[in-house]
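Shown here: the complex without one of its protein chains, the others still in place.
Up next is chain A:
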């Protein structure tokens, strides 16, 4: 082909390209009517308008991580000028404070509490509830990603741990009642006047299942292990409400998800009720969930066994009940000396049993002793032992005379001599062998070191 022709075709091709180039249909197919910037701006406005729309603001029970922590209730009242009033039940201070907020673009449109307020207390690396959370505080976020609305609630997800946080419209009463959450905390922890044993019971309408309930108030978290030895554990974070608790994750019974528990002041129980007889309750009990045969160690023929409270060892165990510690303190105060031992002796060589109350000075050196003799009967059905009181003495020497009941020991001693009896069971995890004497009718429990 001649050069001329090559040039001609080339020019013609170029012309065709030029003339067809300005086809106006050059845009990529539009999935949306407006540009991404416009959509983001619209979403920001939507969120901000929504936040401002609730007259009494919003309430959120924020479970930062419901695998190890409970819920913290926050109330927010958003004001024009990007101000927000906030209150929280994180600690005793449920007052309202004002700070700033903003609606910003994070990984999506989000609300950010950008100056200090109550919600930031959950994100203090230096204030952590457990050793495992050192440097992480309560794993809290204060930027929440907007995920839309549901039945008038605003659905957010926390910025870092991506947990759902639901903002529910608050009422004026919510602001007034917030401090009641902390009163409820005391009920969840368990009052001294209530029985010592607690369990979580689920009921699917026909059968009930019991779990040993335990709760830590620093983490607001509960672990309850099934008592049927199946190893099943119900773990849940707990948030306080003025009327009860809210848990996360929900307890699932027969396909129903139970989250809201109501408190009953008559018996101190918390109950979540579903439909068709389904429920879950946290209840008190005077009887241990699992009865043991440990009481047989105290019976004649088991040897001269001795178990005792020791002032510089067993006193610090959490299993000592508040009632025991207060009666102990009262006795010490009335006697004017420290009780260094409260030691129970069984099956002595002469066939007797007695409780030895040993008093010491500030260094622990013994200054006096009192002995209360008793006889023992066992109840094989309830697995309890009952002490029948005998004489008091100040010495175990043969022929030592009986003395009058020491008034300073009476109230403490009465708990041991309970006519309804005591439970006696081994307690593990203390680093030494120990048992507990627990009343069958009162919240009295003493940890005793095992001398054998």
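In this text, a contact is a pair of C-beta atoms (placed from the backbone, for glycine too) under 8 Å apart; a residue touches a chain by one contact, two chains touch by 3 or more; residues count from 1.
Heads up, the rule we're going with is that contacts and distances are computed from a predicted model.
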item: Listed names "2-oxoglutarate ferredoxin oxidoreductase subunit alpha", "Carbon-monoxide dehydrogenase small subunit", "Sarcosine oxidase subunit gamma" or "Substrate import-associated zinc metallohydrolase lipoprotein", with the criterion being the UniProt name of the chain not displayed; value: "Substrate import-associated zinc metallohydrolase lipoprotein"
item: Chain not shown: contacting residue from A:115, A:305, A:330 or A:450; value: A:115
item: Touching residue (missing chain; options A:57, A:140 or A:443); value: A:140
item: Given A:43, A:56, A:123 or A:243, the one touching the chain that is not displayed; value: A:123
item: Absent chain, residues of chain A that touch it; value: 3-4, 7, 11, 14-15, 18-19, 21-22, 35, 37-38, 41, 81-82, 99-100, 102, 106, 112-116, 120, 123-126, 134-137, 139-140, 142-143, 159-160
